[in-house]
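What follows is subunit A.
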Amino acid sequence: MATTSTQPVFIALQANNDTMPIIEAIRQDNPNAVVHDYPAMVKIDCPGRLVIRRETVEEHLGREFDLREIQVNMISIAGNVDESEDEFVLEWRSA
Partner candidate 1 sequence: MTVEIRTKGVKPLAISFGHLQRRFGDKPATRYQEATFDIQSTANFHYKPLWDPEREMFDARRTAIVMKDWYALKDPRQFYYGNYTTTRAKQQDAIDRTLDFVEKRDLLRGLSQDTRELIVHAIVPLRHYEWGANTNSAHVSAYGFGTAITSPAMMNTADRLGMAQHISRIGLLIDGNSGDSLQAAQALWTDHADWQPLRREVERMFVTRDWFEVFVAQLLVADALVYPLFFQQIDAAIAGDSGSALSSLSDALMRWYEETAKWIDAVIKTAAAESADNKALLSGWVQTWRDRLLPTLTPIAQRALGNKADDALAATTAALNARAAKLGLAV
Partner candidate 2 sequence: MAAEGNSKPAKKLSLKENYALLTRGLGWEPSYEKKEDIFRYISFEGVKIHDWDKWEDPFRLTMDAYWKYQGEKERKLYAIVDAFQQHNGQFNVTDARYVQALKLFINGITELEYDSHRGFNILAREFPGVGPRIAAQMQSLDELRHATTQIHTISQYAKYFTGMNEFPYQFDRVWYLSIPKSFFEDAVTSGPFEFIVAISFAFEYVLTNLAFMPWMSGAAFNGDMATVSFGFSAQSDEARHMTLGIEVIKFLLEQDPGNVPLVQKWIDKWFWRGYRLLSLLATMMDYMLPKRVMAWNEAWEIYYEQNGGALFADLARYGIKPPKRAPETIAEKGHVAHQMWSVFYGVRDAVGFQTWLPSDEEMAWMSEKYPDTFDKYYRPRYEYWKSLEAAGTPFKNATLPQLCQVCQWPCLFTESGDPTTLSLRESEYQGQTFHTCSDGCKDIFDDTPEKYVHAWLPVHQIYQGNCFLPGVDPTAPDFNPMYEALRYMGIKPGIDGGDYKGSADATNWENWTSRPANIHEGAYTDAVRDTANPADASARKTS
């Protein structure tokens, strides 16, 4: 599902051991993502759409992962959310 929007979406995560594999998975699946480091926080911006794929997180984590676990370490998001077993998507629909 493609979006034509280039407006920035973002996700901010606590900077800790639990989120490292999630951040790696985001980098891998979203080549346009820009990762900003702040004290105790990582904010990842991406134009239009950002996806977190369960399988990619599992590759980096080495165990099964329920995408709802992201909520424990999520600080904030921008964009419309669509969540399923396999993907957590943030996106804007309009340009």
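The working rule: a residue touches a chain if its C-beta (ideal position, glycine included) is under 8 Å from a C-beta of that chain, and two chains touch if they have at least 3 such contacts; residues count from 1.
If you want to know what made the cut, all candidates are chains of the complex that A comes from, given by their letters.
All values reported here derive from a predicted model rather than from experimental measurement.
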Out of 1 or 2, which chain touches subunit A when the complex is considered as a whole? 2
In their shared complex, at which residues does subunit A touch candidate 2? 5, 7-10, 12, 14, 38-41, 43, 68-69, 71-85, 92-95
